[in-house]
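A protein chain is absent from this complex, but the other protein chains hold their places.
Should a chain be cited, it is by its letter among A and B, assigned in written order, with residues numbered from 1 in that chain.
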Amino acid sequence: MSGLALQDVTKQFGDFKAVDNVNLSVPHGKFVCLLGPSGCGKTTLLRMIAGLEEPTEGAIVLDDEDITPVPTHKRNLGMVFQSLALFPHLSVGDNISYALRIRGASREEQKRRAEELLKLVHLPGFADRPVAKLSGGQRQRVAIARALALSPKLFLLDEPMSALDAKLRESMQVELRQLQQRLGITTFVVTHDQREAMTMADLVVVMGEGRIRQAASPIEIYRKPADAFVADFIGSTNLLDISADSSGCSSVLGQVIPDLALPAGTAKASISIRPEDVHLGKPGPDAIPGTVTFVRDLGGTIETFVEAGGTTIIAVATPRERVDVAPGDPVGITLPPEACVVVKA
Amino acid sequence: MRREAPKSIADYTPLFFPGLMLVVFFVVPFSTMIAVSFFKRDPAAFYTPDFVFENYARFLSTFFGGVLGFSLGLAVLVAVCCVAIAFPFTYLLTRSPRAVQTIWLVCLLSVLSLSEVIIGFAWSTLFSRTAGITNLFVWLGLMQEPIALLPGFGAVLTGMVYQALPYTILVLYPALVRLDPTLLEAARTLGASPIRAFFNVVTPALRNTIVATLIMVFVFALGSYLLPQILGRPQHWTLSVLITDQAIYQSNTPFAAAMAVFLVLISLGLVGLTLLIGRREAAA
Partner (left out) sequence: MSDTFLRRLYFVAVAIFLAAPLVVVAGVSVNEKQDLAFPPIGFSLSWYAQIFLDPEWRRALIASVVLAITSAALAVAIALPLAWFLWRRIAPWANVFQLLGVAPFILPPVITALGFLTFWATTGFYGQPWTAVISHAIFFVTLPLVTLSLGFASIDRSLVEAAATMGADDRKVLRTVVLPLILPYLVSGYAFAFVLSLNEYIVAYMTVGFTMETLPIKIFNALRYGYTPTMASVSVFFVAIAALVFGLIARFGDIRRLLGAMSSDAN
C-alpha cells in the first residue's frame, strides 16, 4: 500500500506504556491530527514516526518499506517542533537551506530554494534576517518553510501553534491546511486542541492512555463517538445511563426511548447526546421530568442546566429556539433517538 | 515580598558586616599589594616605602619576558586541550540520565577540590620509574624497562590539564544542559547525522560559550603554581611560581607584587572580555 502504516507499534518507558499497540494506515496526501489529552502518547507516536524514538515493538512502514531501523536523518521527512527549534546562529535563509547545505547543494541552489519557500509561507525577502528578530508568527512560518525544504514525503508537526495567541492560531490553522492541500503532502499534527483538529484534519485520531480510541473524519468523530472518552473529549456532551428490559425496550432516566436498541446481550450502557440535540418543553407524559438549576445566556447560544433523576443535563439552544425558563421551573426533556449514540460505559 | 530600595540606614544593616569584611580584608590587601609594587626592596625587612618603577622595569629583561611568554603559551595550550576534551564530553554528559550526571558531577567536584599538592604528588607517582605507568607498558610488552617520565614539559602539561579539566567541564555544564535538545533533533530531521549535527549546530550555537570558557580556563591555568615545580624543570616555571619564589625565598616582595599586579591586569582584561562576550550572547 502506498502511504504510511503503523503496525502494532508499542513504546514502553520502564513500566509505563506510552504507546500501546497502535495500528493505523494513512494513504498519501491526507492530513492527520493526533488528538488527545496530555500524556496520551500522541507526541511519542509522532517522534517514533520521525525516528527520534525507537518503538519497543512493532513496525513503521512507508510505501511498503519497513523504515523502523532507518535513522532519522535518512528518513526524508520535515518536522516542526513545539519549540520551533530554529538555529539561533543562522539567518532565516540559512535555517531554511540547512537541509540542502547538508547535502552539498550549491550556494545559488540554496538561495533560490530558500526564496521560493519564503514566498510559499508569505515571507518574501526575509532570507537575510536573524532569527531572533522575528515575531512569533514569522518564526512559525520559517519553521514550516525549513521543514518543507526537501519536499519530504512526510510532514510532521508537534503542537506547532502552542506558542501563538488565539487569533493568530486560527488564521495559521487555515493557512497550514491550505498549504497542505496545495502541496498534497502527507501531514501529521499533534494537538490537544479539538477545534484545531476539526479545522484542519481529513482524519482525526483520538488517543487516550496510549491507545487509539477512534480514527475517523472530524464530523464522524463528533456525531458518532466510539466511546464515552471520545464523546467527552470532543466538544461537550451529556453522558446518560441507559438500560434495557427483557423485551429489548430501552429507557433513560425511566423514560422509554423508542427505536433505540442496545447491542444484543447488553442490559446496561451509556448514551451520548450533544447539548444542542436536547429538547426542552413543558412537562408531560412523554418527557423526562426535570428542574432548571441554572441558565447561561451567552448571546449567540443559551445553555440551560437541568437536574433530572440525580444528574445534570445540559441543553443548548439558539435565541430563536429559546424556551423561556428560569431556575426552579419544572421542564420536560425529550431526547430524539436519532441523536443518541450508544457508547460503552 | 516586593524588592524595594532601602529607605533608612537600618535597612542597610545586613550589608555592614559583609561590606566591612570585604573592604578591610580584600580591597585593602589588594591596594596594599599595588602600593608595595612601587616600594623598594629591603633585604632585612619586607620592604621600605618608596615610589620607584624599577620593579616594573625589571620585568622587561629577556629572562622575565621569556617566563611570561612561556606562562601565557602554556596556559593557552592547557585551555585548548581542556576545551577540546571537555566540550564533547560535557555535551554527552548532559544528554545522559540524571543519575549518571549526578555521579559524574560528584566525581568531578572531588577531583576539582583536590589540592594542587596532591595532584602534583599523584602524577609524579604515576610518572615515576618505580610505581609509574611505564611498568604497565613493560608488562604489556610495549617497552623494555620502566623509565621516569618526569620532570618534563609533557608531565607539566598533563598535570595542568588534569587540574583544569573538571573546572572546564563544570564551566561548560550550565550552557550545555540548558541547550534546547530539539535543535539537534531538528537538524536530524533535516538530514544531518548526529555527529554532523553536533559540529554544525551544537558547536556554532555555543560559539560564544566556547570562547568564554577558553578564557576562563586560561586564567585558571595561569594560577597554577605548584605543578610546574613538582612536575617540571626550572625552565618550565610559570609567572605564578616566580611570584611565590620572589615573595618567599628571595624576600623581594615589591618585585613579586609588581608581577602580581601585571598578572591581575591580564586576568581582569580577559575576564572583562568574557563578560562582554556573555552580554553579547544574552542580547542576541
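Simple rule for what comes next: a contact is a pair of C-beta atoms (placed from the backbone, for glycine too) under 8 Å apart; a residue touches a chain by one contact, two chains touch by 3 or more.
Keep in mind the model is a prediction, meaning the values are calculated, not measured.
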{"item": "Omitted chain's touching partners, listed by label", "value": "B"}
{"item": "Touching the absent chain when the full complex is considered, from B:84, B:143 or B:177", "value": "B:177"}
{"item": "Option touching the unshown chain, where B:68, B:83, B:201 or B:256 are the choices", "value": "B:256"}
{"item": "From B:57, B:107 or B:143, residue that would touch the chain that is not displayed", "value": "B:107"}
{"item": "Interface with the undisplayed chain - residues on chain B", "value": "1-6, 11-12, 14-15, 17-19, 21-23, 25-30, 32-33, 36, 46, 85, 88-89, 92, 97-98, 101-102, 105-111, 113-123, 125-126, 128, 130-133, 135, 162, 165-166, 170, 173-175, 177-178, 194, 219, 222-223, 225-226, 230, 240, 243-244, 247-248, 253, 256-257, 260, 263-264, 267-268, 271"}
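Here is the rule we use: only the chains that are shown with their structure count from here on.
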{"item": "Cα-centroid distance, chain A relative to chain B, in whole angstrom", "value": "55"}
{"item": "Footprint of chain B on chain A - complex, ascending", "value": "50-52, 71-79, 81-83, 85, 87-90, 98-99, 102-103, 130, 132, 146-147, 149-150, 156"}
{"item": "Complex contact set, residues of chain B against chain A", "value": "180, 182-183, 185-194, 196-197, 200-201, 204-205, 207, 284"}
